[in-house]
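Left out: one protein chain. Kept in place: all the others.
Note that the chains are named A, B and C in the order they appear, and that numbering of residues resets to 1 at the start of each chain.
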Amino acid sequence: MKIINFEKLEEAVFKFSGDRDWDQFHSIKNLAMALSVESSELVEIFQWMKEEDSNKITSDETKFPKVKDEIADIFIYLIRLSSKLNINLEEAVMEKMKKNIEKYPVDQFKGSSRKYNE
Amino acid sequence: MKIINFEKLEEAVFKFSGDRDWDQFHSIKNLAMALSVESSELVEIFQWMKEEDSNKITSDETKFPKVKDEIADIFIYLIRLSSKLNINLEEAVMEKMKKNIEKYPVDQFKGSSRKYNE
Amino acid sequence: MKIINFEKLEEAVFKFSGDRDWDQFHSIKNLAMALSVESSELVEIFQWMKEEDSNKITSDETKFPKVKDEIADIFIYLIRLSSKLNINLEEAVMEKMKKNIEKYPVDQFKGSSRKYNE
Partner (left out) sequence: MKIINFEKLEEAVFKFSGDRDWDQFHSIKNLAMALSVESSELVEIFQWMKEEDSNKITSDETKFPKVKDEIADIFIYLIRLSSKLNINLEEAVMEKMKKNIEKYPVDQFKGSSRKYNE
């Protein structure tokens, strides 16, 4: 079974900011901004790429390590946020998936990007 | 020990898109965009808020559930991306933290937002 | 000659916020966030669309008015920012284009997305 040791990650990221006295900058508002900035850095890698080329990114030796780093950065801010807000990520996803299943009934949305988009 | 059952989440999110035939829309490029859109929806909640008020968001009965949902949405796209790219999120974070520790030596960056920002 | 009457737009957007006492929320930091949120709302319209379909958006009677509104919202925040910062948009673009021309010499970058991206 694949699991994520959340506690280990949480400790690592909070030790890092604690050691540097950076918690003072980490209001929820600022962390949300930082997360969105990191996610744009991920987008930037793909912005001029064809979709089919983006799907082959794992074999790009220059860009794939950068993708990995950006994904790590996004997860780091997500860990900070969920930890500060006492949000259990596993539960939050399961609850949201339940809402999504109700919001998008299979028979109405199967294969449809149009409705998906609205 | 707090852990995330990644496998359970992965199965849930891929069953959801599989059932709806939505995998066709989920190129890496599009997923990166979707993740950044969700992270902006999180930012939107805080955009006119004072930092100190953002830190009290858990007691806002209207907005906190929305924050939770947006954080879940971000994690859902992160699960999709890391799964498709075969990125182990736990390892990726630990490796990135190692780089960050080297990049920002405590003695030079302690308490400094100026350097942090550059 | 196509011109934009900047002064008219500036007056309209500042009268709007002045009448509502909303200038108190419009720090440069918040305006930058709001601009990025609006630009993500524009992205959202296209996130699952094929590139070629995005190029035909003007004939989509439902989505094109939304595109127009989002572009207007982005420009509104750009007007607020440049006005508060005393930045002359025309001059700023001409200066930036000069830098771009030097940074990307035609003979090295012609037709190249790879280099463009780096």
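Quick note on the criterion: contacts are C-beta pairs under 8 Å (C-beta built on N, C-alpha and C of every residue); 3 or more make two chains touch, one makes a residue touch a chain.
Values in this document were obtained by computation on a predicted structure and should not be read as measured data.
Student: In the whole complex, what residues of subunit C lie against the chain that is missing from view?
Tutor: 1-10, 12-13, 16, 19-22, 24-25, 27-30, 32-33, 35-36, 39-40, 42-43, 45-46, 49-52, 54-55, 57-58, 64, 67-69, 71-76, 78-79, 81-82, 85-87, 89-90, 92-97, 99-101, 104, 106, 109-111, 113, 116
Student: Which positions on subunit A touch the chain that was left off?
Tutor: Against the missing chain, subunit A presents residues 25, 30, 33-34, 36-37, 40-41, 43-44, 46-48.
Everything below uses one rule, namely that only the chains that are shown with their structure count from here on.
Student: When the centre of a chain is set as the mean of its C-alpha atoms, what distance in Å lies between subunit B and subunit C?
Tutor: Roughly 26 Å, centre to centre.
Student: Determine the centre-to-centre distance between subunit A and subunit B, using the mean Cα coordinates as centres, and give it in whole Å.
Tutor: 3
Student: Mind pulling the residue numbers of subunit C that touch at least two other chains?
Tutor: 33, 36, 40, 47-48
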